[in-house]
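Here the complex is missing a single protein chain, while all its other protein chains stay put.
And now, chain A:
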Amino acid sequence: MVKKSIHEINKKIEDGSVNVVTAEEMVGIVENLGVEGAAREVDVVTTGTFGAMCSSGLMLNLGHSEPPIKIQKLWFNNVEAYSGLAAVDAYLGAAQISDTRGMQYGGAHVIEDLLRGKEIDVHATSYGTDCYPRKVLDTTITLDDLNEAILLNPRNAYQKYAAATNSSKRILNTYMGELLPNFGNVTYSGSGVLSPLSNDPSYETIGTGTRIFMGGAQGYVIGNGTQHSPSDGFGTLMLKGNLKEMSSDYIRAASFTGYGTTLYMGIGIPIPILNEKLAASTAVQDADIFTDILDYAVGSKDKPAIRQVNYAELKSGLVQIEGKDVPTSSLSSFKNARKIANELKEWVRHGKFFVSMPVERICCEGSAKSMKQTQAVPLVKDVMSDFIVTIKKDQTVQDAAKKIWENSFNHLAVISDTGELVGILTAWDISKAVAENIFDSVESVMTKKVLTCAPNEPVDLAARRLDRYGVSAMPVIDAQKQVLGIITSDNISKLLARRY
């Protein structure tokens, strides 16, 4: 039985005899020496990750102005920060987008610009009090001008992350990047073999108080992250670190087309090898870390899993979906993750960084809950019209005109002999057919590419689709393409009229 203490390891760091390796190197060492041998030989294993971490932000203090102001609303380069704290404290979220430049520039960019020493425009407003009489303030600042500039990140360093793909027929723009139609690609995030929490999955050495590498400086774990979901293997960490000590090599702003801004964070966590169990867990490989590929075509929080996959497959560049080789893209940088693990290794080796035990363990059981919603979300089936007039595709344009006239109904669902939806015909299409003297079958004048929706979809999703494609109605169909009803912009207007 190998048993080492933090104190012993730190003494070795101090006298320069420490043996420190990266989590990638540890795989081979455990293979060669066995768990016990590796636990005896290796004192510290370093990990690293560098990827998009939206749930990050800057807690800052501006110092007092003359005359003083109790800031109520605050903008940095037109990106709004939250200042509902004391007079000149504020929190700037990485994902907040600019009022003027939209998704191209956000809180993350302000943070990177501050770090790079650039001047930032500040605009603040207030209601004014006897002690803080000022109502408006405009100035420019740099990072040096702030009293405190602390990155306080509620959710970083996911243990692993679900991969993304898209079964639909159009490109999706998501926080997982561009997802091509018909399972055209798979995107993923996380550093696999180097992932901090995957190397200590029972959180024996990673908890509140653990000293870490954060953005090129020493930072700290201050607890579990938000949405911490350890029972599913999706643990997260809350972190803090001083922006003034960080490096722009490891703090990088990003913008995902059609989604918004986020901050790429570089994080490395050293794992002191106190016993065999830690030696074994730090020998984790890409092939041991499994996640699901989720279908982002479903605009619901519960996205269907297409299949399970491990990080070795994801990193190979191709994964199989339905027998087809699909190219993968990483959104996080493995090159930088490796650089971080190596830099942290050098810090430890040269006595610049001492390992620590958590002052309090974070929980390794439990799952994140979904939001409690007291108002039921209306579904398509709740607001659709059950009454829908159908017509067979081989009937004539005249039959169609008659049906529209008799039912005073603007949309005809065109069905096949077996009742499957094959097209849609509106009064407009008929007018056009008459104008052009076409009186053949319905099939020749109908719209064949019909937008449809499912009865259990939230109305909001149907409304978004109607808006995106500029149509006024969609047939509601079941899995067998049988027509159940129709949802029109009129149904949605009525729903809104009821709401307010």
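We take it that contacts are C-beta pairs under 8 Å (C-beta built on N, C-alpha and C of every residue); 3 or more make two chains touch, one makes a residue touch a chain; residues count from 1.
In the analysis below, contacts and distances are computed from a predicted model.
For the omitted chain of this complex, the UniProt record lists the protein as "Ferredoxin", which is one of "2-oxoglutarate synthase", "Ferredoxin", "Methanol methyltransferase corrinoid protein" or "Branched-chain amino acid ABC transporter permease".
Interface note for the absent chain: among A:Asn199, A:Ser333, A:Ser356 or A:Thr426, the touching residue is A:Ser333.
Contact with the omitted chain, checked across A:Thr47, A:Ser255 or A:Thr291, is made by A:Ser255. Among A:Tyr132, A:Tyr264 or A:Tyr311, the one in contact with the hidden chain is A:Tyr264. The chain not shown here is touched by just one of A:Gly177, A:Pro270 or A:Gly423, and that residue is A:Gly177. In the full complex, chain A touches the hidden chain at residues 50-52, 104, 173, 177-178, 180, 184-187, 252-257, 262, 264, 317, 326-336, 338.
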